[in-house]
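Note that one protein chain is taken out, while the other chains of the complex remain in position.
A and B label the chains in the order they appear, each numbered from 1.
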Amino acid sequence: MAQTAIEFNSVGYTYHSGTSLASSGIRDVTFTIPSGSFTAIIGQTGSGKSTLVNLIAGLSKPTTGEVTVLGQSLTKQSNKAQQAGIQQSVGYVFQFPEHQLFANTVWDDVAFGPRNLGWSTAKINQQVQTALEQVNFPTNRYQQSPLELSGGQQRLAAIAGVLVMQPQILILDEPTAGLDSGASQRLLLLLNQLHQAGVTIIMITHHLEYVAEHADRVMLMGDGQLQFAGHPQELFRNAELMKHNHVLPPAAVQLGQQLLPPGTNLPLSLNELAKKLATQLKAGEQDE
Amino acid sequence: MNSQLVFGAYIPLASPLHRLDARAKLLMCVWYVIAVFFAYTWWTTGWLFLALLAAIYLSRIPVKMYWRGIRPFVWVIIITAAFQVLFSSGGQTYWHWGWMSITSDGLVNSLILIYRFIVIITASTVLTATTPTLQLAQAFSSLLTPLKYIHIPVDKMALMLSIALRFVPTIMTEMHQIIDAQKMRGMHFNQGGLLARLHHVLPIFIPLFVDSFQHSEELAVAMEARGYVAGAPRTQFRQLRWKGHDTIAMVLMVALTVGLVLLRTYLS
Partner (left out) sequence: MNVIEAHDVSFTYPGANGTALRNLDLIVKAGELLAVIGQNGSGKSTLVQLLSGLQLPSTGLINIGNTEVNDRNLASIHQQVGIVFQNPGSQFVGSTVAEDVAFGLENRQVPSDEMPAIIKRCLQVVDMWEYRHTSPATLSGGQQQRVAIASVLALQPKILILDEATSMLDPLARQQIMNLLVNLRQQGLTIIMVTHHLSEAEQADRALALNNGEVLAEGPVHAVLSQQKLVQQLELHLAPGEHLLNQLQQLGISTPDRYLTTEEAVQWLKQRLNLTQ
């Protein structure tokens, strides 16, 4: 059986706790994420997704309950060192990660993390090279200033800066936001490769198409609570639950509902839907 | 939702202070800040502190929020206070080494300095947290109207001030995210000596500067597209209305000052 990478045990997190402006980020959330899985986290703005991943990343401590990440536990009583322990084994690609680039060259920016960890120069050089190659960053631009790059290249450089730390768990918050279709597809391909290499991937996204095609698990947040955790197919069948949480089903499901006879297993991707429709259309042609 | 409660941010609530005219609040705040510089005895500082507590209570904003407002300044306060202690002389000398000494006057002065920092920051936070920024700008330009006659661009300055305030929450949110991101890349802000810490400032401030610059450029374009011309006459959406409770507030302010004068004269 796959090992558990992340475990939440009745976890709650309250902002401004102890004041009259206290607002709860998440309440009573319990789940496990197996090591090596690709989990998508979905839900409306303000549903608690960011609070949830900040807890996974060790950036905040739960106000109630216990978070366990790769065997390291975190509770309200935990200290900064314990948080830092988790932070070191988790990579976090924030939304618009290119906003964090600061060094004079792409190379130096990617090397920032390893230098913080005090690796040897030889190891740093090797890992930076590997990370930049991993994201397919154009070789001739390693020594350029991040500010001179296109938006898509800046994003790749920023992601390389996270991958270089060789995290066992990689969190991404809406990684394709603002990218054009080609760049989005290439980024998802990269995530698939990392997933196959054994990295546990957690991706916040609004694109249920991506969830359908890439994730093996999905968690739906709503109102600060976990509304659903399980296989994407299972969620997409539950139109009621999705509607209630203001989540649009993927296009394949929407179109499938209009085009396939009621009761058919709904396809998760448009390619799958096309195959089903093609079979039907061909069968029809032969009948004539 | 969670990050807007910082220094300079408006917190929409329905408190007695929120209902006051922006001009009244601005006047009170300035008046208070001036008064603070006339207080250096236990009684007078205590008296003004009490008034501040009353204002905090009337703002209906939790005390913890004010603490959050002060927290970013803690280092500045401590360093300034330390200089004050080490480099001022007078009174009894407890310790000295070369240029530096610790004296009773130095200690008292630095205590007063800390006190002033804290109450002034908190008082301005009370003002900005209970007054929407555009109203504040309006109050500012309305109170400084006389300066227009000597060709000081009061309106422009007021709008600039209000926009600067309006950007504080945005920039704070961004700063927190950048800090988090660099933390995740192994940076530990609170470790190492002074030099190491200064070194940590760059990975935060360079991206923050680039972002802020971009934001302000975008905002300038958006403002121009919505017909803003610097210095051109504008109308006002919110008419500032001076009501009975504003006058009462000013009377209270006078009472506070009278109290201060009495305490200074008879209890020092």
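Here is the rule we use: a contact is a pair of C-beta atoms (placed from the backbone, for glycine too) under 8 Å apart; a residue touches a chain by one contact, two chains touch by 3 or more.
A quick note: this is a predicted structure, and the numbers were derived from the prediction, not measured.
Among the residues A:Gly71, A:Pro138 or A:Gly178, only A:Gly178 touches the chain that is left out of the figure. Annotation for subunit B: contacts to the undisplayed chain at residues 1, 4, 9-10, 12, 132-134, 162-163, 165-166, 169-170, 173, 214-216, 218-219, 221-229, 232-239. In the full complex, subunit A makes contact with the omitted chain through residues 44-46, 150-152, 177-178, 180-184, 206-208, 246-248, 251-252, 254-255, 258-259, 270-271, 273-275, 277-278, 280-285, 287-288.
In this text, only the chains that are shown with their structure count from here on.
If you average the CA atoms of subunit A and of subunit B, the two centres end up 39 Å from each other. Every residue of subunit B that touches subunit A in the complex is listed here, in rising order: 1-2, 5, 11, 60-65, 174, 177-178, 180-188, 190, 202-204, 206-207, 210-211.
Interface residues of subunit A facing subunit B in the complex, by the touch rule stated above, are 15-16, 18-21, 23, 25, 46, 54, 57, 59, 80, 84, 87-88, 90-92, 94, 97, 99-103, 112-114, 116-117, 147, 161-162, 165.
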